[in-house]
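The structure that follows is given in the form of structure tokens.
Only a single protein chain was left out; the remaining protein chains are all shown in position.
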Amino acid sequence: MILTFGETLLRLTPDNPYERLASASQLKMGFAGAESNTAAALARLGHLVYHVTAFPENLLGDAAINSLRHAGIQTDYITRSGDRIGAYFIEAGASLRPSRVVYDRAHSSFSEIDAGHFDWKEIFAKKQWFHISGITPALSPACDETALHAVKEAKQAGVTVSFDFNFRRTLWKDKSQAAKSFDRLLQYTDYVFANEGAVKDVFDIGIFDGQDNAENAAEAIRALQTRYGLKGVAFTLREQYSASFNKWSALACIGGQFFYSPVYDIEVVERLGGGDTFGAGLIHGIISGWDPGKILGFATAAAALKHTIPGDIGFLSEKEIFSVMEGNTQGKIER
Amino acid sequence: MILTFGETLLRLTPDNPYERLASASQLKMGFAGAESNTAAALARLGHLVYHVTAFPENLLGDAAINSLRHAGIQTDYITRSGDRIGAYFIEAGASLRPSRVVYDRAHSSFSEIDAGHFDWKEIFAKKQWFHISGITPALSPACDETALHAVKEAKQAGVTVSFDFNFRRTLWKDKSQAAKSFDRLLQYTDYVFANEGAVKDVFDIGIFDGQDNAENAAEAIRALQTRYGLKGVAFTLREQYSASFNKWSALACIGGQFFYSPVYDIEVVERLGGGDTFGAGLIHGIISGWDPGKILGFATAAAALKHTIPGDIGFLSEKEIFSVMEGNTQGKIER
Amino acid sequence: MILTFGETLLRLTPDNPYERLASASQLKMGFAGAESNTAAALARLGHLVYHVTAFPENLLGDAAINSLRHAGIQTDYITRSGDRIGAYFIEAGASLRPSRVVYDRAHSSFSEIDAGHFDWKEIFAKKQWFHISGITPALSPACDETALHAVKEAKQAGVTVSFDFNFRRTLWKDKSQAAKSFDRLLQYTDYVFANEGAVKDVFDIGIFDGQDNAENAAEAIRALQTRYGLKGVAFTLREQYSASFNKWSALACIGGQFFYSPVYDIEVVERLGGGDTFGAGLIHGIISGWDPGKILGFATAAAALKHTIPGDIGFLSEKEIFSVMEGNTQGKIER
Amino acid sequence: MILTFGETLLRLTPDNPYERLASASQLKMGFAGAESNTAAALARLGHLVYHVTAFPENLLGDAAINSLRHAGIQTDYITRSGDRIGAYFIEAGASLRPSRVVYDRAHSSFSEIDAGHFDWKEIFAKKQWFHISGITPALSPACDETALHAVKEAKQAGVTVSFDFNFRRTLWKDKSQAAKSFDRLLQYTDYVFANEGAVKDVFDIGIFDGQDNAENAAEAIRALQTRYGLKGVAFTLREQYSASFNKWSALACIGGQFFYSPVYDIEVVERLGGGDTFGAGLIHGIISGWDPGKILGFATAAAALKHTIPGDIGFLSEKEIFSVMEGNTQGKIER
Amino acid sequence: MILTFGETLLRLTPDNPYERLASASQLKMGFAGAESNTAAALARLGHLVYHVTAFPENLLGDAAINSLRHAGIQTDYITRSGDRIGAYFIEAGASLRPSRVVYDRAHSSFSEIDAGHFDWKEIFAKKQWFHISGITPALSPACDETALHAVKEAKQAGVTVSFDFNFRRTLWKDKSQAAKSFDRLLQYTDYVFANEGAVKDVFDIGIFDGQDNAENAAEAIRALQTRYGLKGVAFTLREQYSASFNKWSALACIGGQFFYSPVYDIEVVERLGGGDTFGAGLIHGIISGWDPGKILGFATAAAALKHTIPGDIGFLSEKEIFSVMEGNTQGKIER
Partner (left out) sequence: MILTFGETLLRLTPDNPYERLASASQLKMGFAGAESNTAAALARLGHLVYHVTAFPENLLGDAAINSLRHAGIQTDYITRSGDRIGAYFIEAGASLRPSRVVYDRAHSSFSEIDAGHFDWKEIFAKKQWFHISGITPALSPACDETALHAVKEAKQAGVTVSFDFNFRRTLWKDKSQAAKSFDRLLQYTDYVFANEGAVKDVFDIGIFDGQDNAENAAEAIRALQTRYGLKGVAFTLREQYSASFNKWSALACIGGQFFYSPVYDIEVVERLGGGDTFGAGLIHGIISGWDPGKILGFATAAAALKHTIPGDIGFLSEKEIFSVMEGNTQGKIER
């Protein structure tokens, strides 16, 4: 049984392909968040996954819970409190035009939890894995405290902890705050999923020059692992040619050894949630007891496939992911 | 030239007819607010109307301005400030199921203006009419102050002031606050548009028992007019049989004399914005110098027609409204 | 085998229920016209129906032909000529707001046919019935000539002729023109489908005062029948309470005897095409050799059902229509 | 904890309001079934509800499970077997045009279960209530056997059994088969939800003449109750004026005493699932230990509200239903 | 006059681009099948084409016929029998994610025809060409018999026969069955349209290693032609880089000589129906009496264009296809 913890937001995006918000008259409505995206992918892979979050007691909170349930996520630990659900609006980019996100998450139910909001002792009972990301501590001091409290409790309960090194510049007053917070959390963390840019930004580790690079990434992984005694660290490598075409791969150091995935060419449908699915793939592989190369290969293929699915969630079966790992990347129709 | 002042919100409503938010996957996106709805109807009737409000400096603020311009509203006095646009979600009711609104307007750009945000001296230059509603003072103490400041400046500038007696229970801590605020504003007001329920709630004037009634309404109008020395007061009368069928009429006291409109049977498409269009009709009639009976008849017919149009805005030509006033209520096709 | 002759137009209407054109961003696209609507209903009732018209040689002309074929209409006699397809835009009304039609049909391929455009001798070969309406002669002098030429050829070929007394005020310079044209056509006509208002407008026959009335209608029918020696005349009777609710019935004089249909209460989905389906019902009944009461009852029930279907076309099976005739008007679900 | 058992079907219906299948190009996709509709309504009312059914192991089976989870239903006992999911297509009627259902459910995974498909001993552990309907035994001899087996096991496990007396003529070879099957099931049933027509059809009980009637219904209820020693029987009473307008009420005999609900006027959005929500309301009331009058009132109000919601499922909170019971049927907007 | 024979299925696909079935709420509805797709393309190219198939007598059968007529196909020989229309659901792939098809075609009206269902003598009267595919014999023993019977009758009637070597693995119990069936049919066939993989699978002819290759294809074509004395054999060559990008070409042996088409780069919109349009292009070219190089070029260009059109059908004019043959593949806008 897996636990994920973090904010799930109302997601709104123009219904017409590539339309800008300024001229949209219809929006697709969904619910997403880094950690619940990972939870959804894990549920699809057969795990019993509980997502811990808070929603307001209104029609949108109801809709959010329905949506998580649709994805197969257990909602038992979700509280109803606060005044509003955090929201974000996405304008999908294409070619040389970037996707743009407008966040409207301040004052959300989740960001306004107080430090003792969740009963972690009860929540961790019988759980095996706890997954958080760097977004939660950025949302409020209480969120930061709660995240720290949670990973400590997890450790105490013998639960494995993974941390997605998500760094959202606009959510932090300055980088030093993030560095302080992440540093505390990483003391209790077993696995880290990250990329060069974020690690460079927060800890000034590595020699990132704007482009992901396997060699530099390995350097940074080694530094992270040494500093925090992590069981495993995995970095994604994205070569972004345009909003419509990316190359995608990953490397990981698990058990002191480095592993490299193949590089996938991707005509992008939606890249949001790619990293979250990568994390889900890693957790699935580790729990499944696979060898590290297979774990990394699985997570990379899963995340590559995610880029071909609209929305944030990688609703993907193990079989589909294995097929890509076996080299079936030509998109041959399956009847 | 007419001025309206108040918050314009992002409006989101399920795209499928009568669908509930809990199961919606597509939302219609629009922008609406009591005062800008009135402004839109007035613009359609040929007036040069400026709406004064504040939007955040983001893609949604851009979209809001585009939307007001689409409706023919002048946006010169709109400021870009604050962090977010206020929003509301509507679930359209049918038959015995009520429409439900979820407001998400706290911390909006408009509600967080400070008292000196707008340069009213400049804004009132060459204007003829100023229209506000009871929603604005409810949004924050600074909004309350700003509204008061604005009506005072309007008086000083010789601008006619109309006040839509909108009372939103959930926006006020208690009724006495609303009473105090409205009382101050009405000192500077020429025309009031209201209904029995709101006046009873705020001022405990009238003998409202849950159902609009012309006789009781006349009583309340007289009391209001006496207390504030108003040039005119108009009340709408709604007999609500179901969310799908209403009867709609109005009465007014203008120049000391009472006028009564016909009663319209309405198969309701959307009732939101009915009162706002009623106000627009009154303002249009008064500015046009019509006799009071025609003014009231026009406003009532306009508002009745609004109920047949989706969205908040009564985009209606004078000709269409006149046609209903002349008795063309059978909906005969026009080719 | 049945022939219909007339213009088929591109029909565009806002996709959102009851939305106005001024704010629409999506339109439903279809193709319709009085005579091809009748043809479609007849095809659904099992007849081999050929529609004679003209479309431009472009992608819209292709789409129009596909659409007629979809409805089961034979398109062998359709010519490709001229520059554009005629079009109309409909804004669906509700309650006291009327539906509005914007025509954009001038200079269409059909209206610019010349008098000898169609080879009527060939077209009438082996046909049994020819149906036209009062719209065609209004479109251009050549259309007027062609219509006259066609009914004469029909008579000569022993083909029964029906005329739908459609009178579109805006298409004629003055009524006397229509009167002259219709008068010529009726010399060669066997059956007329009309209503009081149109007959009063064109021929000043009857005592129509704005409301359909069975007694006055009978008077007008008698006058028409006498003047032109018609085999049958049927009038629809519409009591229009609002755009959303109508009562609908009909009367006919066939073989010198009067017949009256039941009156149907109709919550209107779309009334366009009601009269066209009425005509189809009559033609079907007459060809089927039914007794006059059944013919009228069938046509009235068919047209009543049409009001519950979006679009112009009454795609209705005989069985469905019979069911209404048998009194099944409660809309009980059929599984 | 509540159990429901029965087939859940793929539901497909034209996306445009009132469009016919013959001209549709877009369909709304959902999943529904009498028993899972009841389960969904119960889940929304706060119960832990497990639905027992079978889906094929394909993408549609996945989608069906997601959909049930969205509605809050527990899917633990759903098996994946067989070749296809049963489906039905609905064409929504309006006014005098009936809604039409095309079933395509033969050879479905559910209908092809064998008698020992489910492990009822395990399923009934710790459950309180078991709900089935008359549709299940109609689907195949094995379904009939399984239903009987299930109610027997329920009785043995001390679980309360309710039976929705759904009789689908087209699913049975002849009525006597249904009578035999229902008779067996009712031996083990505590509560029956039905209407006059179905009971008359299957058991020839009552004097139903095509129109529901409270007096006759009471007669039939008494007969049913006597014959099977039922704890309670509730009948719905539908006065169907058209597909768009119904009157709706109910009566019940619980504990030997008769109770009558108010009569609700309903402008119908969708009537499918009305009876299923009625059943959910009754089960909720009985489990809640309310007095019989309140139980019946709640169920009737819930079902009335269901008619205003598109789709099969009455996603309704207790608070909303109570509000209608308190007389709030005017559809006044809630902000 | 051309005849095509085979099953036409209800086609359902998520409305949102690239959405998965598991999260879809709207589906596009259409009707398609290998042989009727070919018929549609031929009708667009100006041929009188009759499609022979069977549909159930319900609303979906009606819709299917309307859809075929929309495409210009003659429906005179379509029978109404059986219980259900076969269906398939497609989830469109993108990039490295394959499109997935869920078939739900068992027990369909077409698959349950009996051997004497169609009156082939009457059907073949005055026909010139008969086109079938390898799907039909796979559907049931009676379908297999009927296909064989049909080609024999075709031969006897002097009608040219073409066979699309469609091999659907999941429809056959084992390959030997397919081999036996195809072998029988090919005795009466003039032209075969195929690809290396299918021919290798069924007859173990060629040295296909997973990638189409012109040299190997030529080998296989020679073998086929020799074995069955065919007038012509054409193979498509698909280089599949991803679901979004393919290279497409073809080769053919006609009159003992080999012809090779150019290779087209294709950004894929939908590849379904590509082969069916290829067949239509070949038939059109052969009937037109073109030289073999032009025939092959035309068919290849037509099929390439088909990949840019959503749905199964290549609705393409001769002029559009000629333009591509002339090298206009840059997609320059045509005004």
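For reference, chains read A, B, C, D and E in written order, and residue numbers begin at 1 within each chain.
Note that a residue touches a chain if its C-beta (ideal position, glycine included) is under 8 Å from a C-beta of that chain, and two chains touch if they have at least 3 such contacts.
Owing to the predicted nature of the structure, the values given are computational and were not obtained by experimental measurement.
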Residues of chain A in contact with the chain not shown: 16-20, 22-23, 93-101, 103, 168-170, 240-245, 271-272
In chain E, positions touching the absent partner: 17, 28, 70, 264-269, 304-305, 307-311, 313, 315, 320, 324, 328-335
Positions on chain B contacted by the hidden chain, ascending: 66-67, 69-72
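Just so we're on the same page, only the chains that are shown with their structure count from here on.
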Farthest chain relative to chain E (centres taken as mean CA coordinates): B
Closest chain to the centre of mass proxy, which here is the mean CA position: D
Centroid distance [mean C-alpha coordinates] between chain E and chain A, Å: 44
Rounded Å distance between chain B and chain E, as computed from the means of their C-alpha atoms: 61
Overlap residues in chain A, where contacts from two or more other chains coincide: 25, 28, 66, 70
